[in-house]
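With one protein chain withheld, the remaining protein chains of the complex are depicted in position.
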Amino acid sequence: MFDFQIVTNWFDELLRGCMPEFWVLTIEFVLVGVILLTLYALIALALIYGERKICAFFQCRLGPNRVGTWGVLQPIADMFKILLKEIISINHIDKVLFYTAPFIVIASSFLAFGALPFGKGMQVLDFNIGIFYILAVSSLGIVGILMAGWASNNKFSMIGAMRSGAQLISYELSAGISLLTVVALAGTMQLCEIVEAQADGWFIFKGHIPAIIAFIIYLIAGHAETNRGPFDLPEAESELTAGYHTEYSGIQFGFFYLSEYLNMFIIAGIATTMFLGGWMPFHISGWDGFNAIMDYIPSVIWFFGKVTLLIFLSLWVRWTFPRLRIDQLLHLEWKYLLPINMVNLVVMAIIVVYGWHF
Amino acid sequence: MEKIKELISNKLPNAIIEEGKYLTITATKEDFRTLAEIVRQNDVLCFDYLAHICGVDKDGKLGVVYFLSSSADMSKNIVLHTSTDDREHPELFTVSDLWDTANINEREIYDFFGIRFINHPDMRRFFLSKEWKGFPLRKDYADENPLSLESVEIDDHLSRLTFENNEVIEAEEKVFEDEDYVVNIGPQHPATHGVLHYRVSLDGEIIKKVDPHCGYIHRGIEKLSEGLAYPQILHFTDRLDYLSSHINRHALCMCIEKAGEIEVPLRAEYIRMIMDELTRIASHLLGWSCMCMDMGALTAFIYGMRDREKILDIFEENCGGRLITNYNVIGGVMQDIRQDFQKQVSEYIKYQREKLKEYHAIYTGNVIARGRMEGVGIFSKEQAISFGVTGPAGRASGFHCDIRKVAPYSLYDKVKFNEVLRTEGDTFARYIVRLDEIEESLNIIEQLIDGIPDGDFRNKPKPIIKLPAGEYFQRVETARGEFGVYLVSDGEKTPSRLHFRSPSMTLVSAMDTISRGEKIADFIAIGGSMDYVVPDIDR
Partner (left out) sequence: MSSFTTYFTSLFKGIKSLLTGMKVTIKEFFTPKVTECYPENRHTTLHVPERFRGELIMIHNEQNEHSCSACGLCQMNCPNGTIKIESEIIETEDGKKKKVLKNYFYDLGSCTFCNVCVMNCPQGAIKFENTFENAVFRREILVKKLNHEGSKMKEKKVAEQKPTNTNKE
């Protein structure tokens, strides 16, 4: 299996050979930042296209098919449209909060995005509390949403932001605890170690029932955190017109839009890393021939393949169910997900202590 | 009915009682209140359902006509008349405490005729703005309202007239308190299905009060009709409730045909009825899909629209129009059906039965949808009758109000079908009644489709149609409830007054009562389950 670290190490040594360490680090930081930003934008475009096409197929339509073959250039056209749109300035708003809100939202999703292990050796940040860090930064986005809702001086936005706050606080619990279940199984919070630990079988198989339950709960809670249907109460198009971003236009709205799609990717990425072995190929212990064949497929493809699968699942759910009402949303979390999750964590702890997992 | 007559003549010897097709009672302004109370509250036959209430400007008098039915036996009807000579300050007594539906209708009458109702709780104009000069439906109205592009404030003060010591006292109140958190649902809102404007005051997510504000697309069809000949008026009816266009037009055609004693060939009746039922299915499909969309299930919405398309294709082939079918004419239908019509419809019936199962699988059974619909927005039978809420919404509350059953027109007494009745009165009941009615409509079409008799599809009436002087009522069941036509003729080729009873208006008037105490998300779902069409309210 190709280790991307070979490339990065070679590049590092190349630079070190011809300039002082300060410049080496600066160049590497800038390079990594640019690559990540590009990737961020490209993934967003791909997701927008994918969502529109998949949603259309669920709805017996063809979806975008005018710009380019099969409409593949549609998201690029959309991007240009959103960039060219006028940013409408609104009276009676809290200007500072209003204009910083989209940046906070996008920054939080970008920070979480950067920490994902995309492939073997392809990880920007790898420190010992990796998963904790991701959970922490990805929930920062809610601050942006609350700011947007408050600063817009719009009643719809206000209701949307409040709903979003209630929703995120609730579902963050479930997401955290279900990830904790895996951490209990892996015994570490470092992402690369978690992935390495799944070399002989993904955690969803290793931890059998509690891991599967945790996986499903994480998908639900994660889906809810992305504010996408059926949990799109903060936007709730038919109730609150557009919820917290009602008053935003142009690229400011584009930021919200972008971060929404990327959050979907991040949630799928975390679920992949924690439950489906991240970039780790599908291995069955004992079948060495089979494992060797699996190893030929590059790790990046494994990672993105699994993420795509989970994103498809999330789109499938999104385009099937009606929106929950705020009380149903809280019921689901506090009456079902949280108790099940807690019991599940205890069960997992027992399993780990007695070594009943594979 | 005889007993009612006796009762009235005993209590009110001055009232003029006429017997024609309907028992018609005319009372003076002073006597009318007593008359209304007798009719509403008696032991013999209590007329608790106020179908029509409309203003008339006739012989220099401003009057109001009430068309009442009894919910116990909807075929028993009574017509009440009252009027006033005073054109400067016309005032009559309200009946809005007896029938809730009168509330919003009396506001409409005030708007168009300037008749103010004493003791009415909310005497604001309904469609027009406060600044509007004159009352358009009066015969002596001269338009002196230039087209204004100024923004107009919504009238937030309601005046209440009370009658004390033979004197009318006017008091002003505010619709909303200053500290109310008022949210505008509309006029441009994804869930109002048109330019309807609700102002909703909220307490957190809970609704405290709803104030509908209509008139954004009022086209004055009733006024326009007064200057046009009967065949010319017909095309307006398609544009009232555009989803029941065919049924509306059927109502007006039938009213004119009955008044002018024009025979309709049997073949035309068959075609009309099949088209009516297809319209109903199309409308219910749209109602179902829009309700799903309001609740966030966009996929279900597209499925409904996809299947509705099949009906629209059939319309397009045969009528030449998809939404505005323009098919009924006085004396029959405009064109004969095409040869493959029967085949197309039979295929469609089979297809739609299959798809109904899919709807139930994707939405009816869904635990989220169930949770959002069951036990939400409960509307009792008594309220439904009093508010005049008919159609699927009324039947969901147990109001036996299907005009096809209670006062059969066309061939509805010849076909077998069930009136879908439920007793829960919640959003889910309104939802499921609509889907069950699609099934019933399919059954009706199935009974008719193979038996279309040969013959003419139209009896051509005289080129100029003049109706004998008098007043005529015709009621039909559209997809939203009872649609009524009230026509006053002077014997001319144009009507002297034409009023349409709009089912959607009563649905909207009930929104405040239904949704108080529910959440804002429920308000949208209730609105979807009521399935009102805005041009039908605004007319």
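Letters are used for the chains, namely A and B, taken in the order the chains are written, and counting of residues starts over at 1 for each.
The rule is simple: contacts are C-beta pairs under 8 Å (C-beta built on N, C-alpha and C of every residue); 3 or more make two chains touch, one makes a residue touch a chain.
As the structure is a prediction and not an experimental result, all values here were calculated from the model.
*Asks:* In the intact complex, which of the presented chains make contact with the chain not displayed?
*Replies:* Across all of the complex, the chain we cannot see touches A, B.
*Asks:* Specify the residue from the set B:G134, B:P187, B:G220 or B:G321 that touches the hidden chain.
*Replies:* Among B:G134, B:P187, B:G220 or B:G321, only B:G321 touches the chain that is not shown.
*Asks:* Specify the residue from the set B:V329, B:I445 or B:V534 that touches the hidden chain.
*Replies:* Spelled out, the listed residue whose C-beta touches the missing chain is B:V329.
*Asks:* Tell me which residue among B:K21, B:H89 or B:H235 touches the hidden chain in the full complex.
*Replies:* Reading the full complex, the residue touching the unseen chain is B:H235.
*Asks:* Pick out the residues on chain A that sit against the missing chain.
*Replies:* Interface residues of chain A facing the absent chain: 54, 56-62, 65, 316-317, 319-321, 336.
*Asks:* Residues of chain B in contact with the chain that isn't shown?
*Replies:* Looking at chain B, the ones touching the missing chain are residues 228-229, 231-235, 239, 299, 303, 306, 309, 316-321, 324, 326, 329, 334-335, 358, 361-363, 365-368, 370, 457-458, 460, 463.
Definition applied: only the chains that are shown with their structure count from here on.
*Asks:* Whole-Å distance, chain A centre to chain B centre, using C-alpha means?
*Replies:* Centre separation, chain A to chain B: 50 Å.
*Asks:* Could you pull out which chain A residues touch chain B in their complex?
*Replies:* 55, 58-61, 155-156, 159, 229-230, 232-233, 236-239, 241, 319-328
*Asks:* In their shared complex, at which residues does chain B touch chain A?
*Replies:* 181-183, 189-191, 202, 205, 292-300, 302-303, 306, 362-363, 366, 368-369, 371-372, 519-522, 524
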